[in-house]
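Every protein chain of the complex appears in place save one, which is left out.
For reference, chains read A and B in written order, and residue numbers begin at 1 within each chain.
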Amino acid sequence: MKNIFINPGQLNKLSEFLSPWLAIISFIFLIFGLWLSFFYSPIDYQQGNAVRILYIHAPSAWLSMLIYSFLAINSFFGLVFGHVTAFTLARAAAPIGLTFTAICLVTGSVWGKPMWGTWWVWDARLTSVLVLFFFYIGYIIFLKSFSDFTKGEKFSSILSIIGIVNLPIIKFSVDYWNTLHQPASISKFSSPSIHIDMLIPLIVMFLSFLFLFLYILILRFQAELIIRKININNMKFYKDS
Amino acid sequence: MKDYSIYILAAYSFCFLSLILLIFLSKIYLSKSEKKLNEIDKNG
Partner (left out) sequence: MKSIKMVRRRKKIYRIISLLLIISISLFLIIYALRDNVIFFYSPSEVREKVAKKEIIDGSLIRLGGLVQENSFLRNNKSQIFFVITDYKKEISVVYSGILPDLFEEGQGVIAEGFLRINENSMKFPEKFSLKKNDFYFEAQTILAKHDENYMPPEVADALEMEMNDND
């Protein structure tokens, strides 16, 4: 088991096997989730049918934070233990996290215009999510801005570990400060402040997005592994000549 | 209760278009890298 995390070849083989399954599971959840969110879910007593935006907004927000933790943890293991797999997984995860953060920001904005009366405000929650977006961009730019790719990996890993302090700020911003953004509805498991008929589509959509993330992660992992091979080959070539 | 279909349509289409674009770009990335590797293998 331990070998899987150290030896990228093993994970690569496993990912070839997993890839179609993840795609199928994600797709099934997606169809089911879309049906739930458009036909099964009742309208909200205040928001009307605008509540349906929640079913893509909240899962992508959760994923943007989950993927960032994944990125930072992998960067940590990459830095400390020098595992190629960890570095490659972090590399592969970054664009996916960036996309989910963008989706979270845009759908939130589209919800905010009719509900709050504004596209954007600079309150603590919205600003800290925007900072998360910039951390993703910074990570990707750092990766690509060194001719020696291992150097870029090191710097961007440090950046991503620094960015982890932003996650608790995002999570607790709505509780500590007065914000326009509402506090979390599902923070208490015993009695969430969201009706069960709205909770089910939310969770199904989250599962769909989660499997979609794993599918794209594996896809990009394979690509990044090949790119790494090419890069190492090039470096050897320059050293020899 | 007002109808917010336009906003819902905008949000969902942005979401799924960007996800589809991401998958598409990732697939291209993979196939390009595979092609490159094959070329290197042939030459070296």
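The rule we apply is simple: a contact is a pair of C-beta atoms (placed from the backbone, for glycine too) under 8 Å apart; a residue touches a chain by one contact, two chains touch by 3 or more.
Predicted, not measured: the structure shown is a model, and the values here were computed from it.
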Shown chains that the omitted chain touches within the full complex: A
Hidden-chain contact residue, picked from the options A:38, A:116, A:133 or A:146: A:116
Residue, one of A:96, A:110, A:198 or A:227, that touches the chain absent here: A:198
Absent-chain contact - pick from A:158, A:207 or A:235: A:158
Interface with the undisplayed chain - residues on subunit A: 42-47, 51, 54, 76, 79-81, 114-118, 121-124, 158, 161-162, 164-165, 169, 177-180, 182-185, 193-195, 197-198
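Please note the rule applied: only the chains that are shown with their structure count from here on.
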Touching residues on subunit B, where the partner in the complex is subunit A: 1-5, 7-8, 10-12, 14-15, 18-19, 22-23, 26-27, 29-30, 33-34, 36-37, 40, 44
Residue ranges of subunit A touching subunit B (in the complex, touch as defined): 43, 47-50, 52-53, 56-57, 60, 95-96, 99, 102-103, 106-107, 110-111, 113-114, 212, 215-216, 219-220, 222-223, 226-227, 229-230, 233, 237
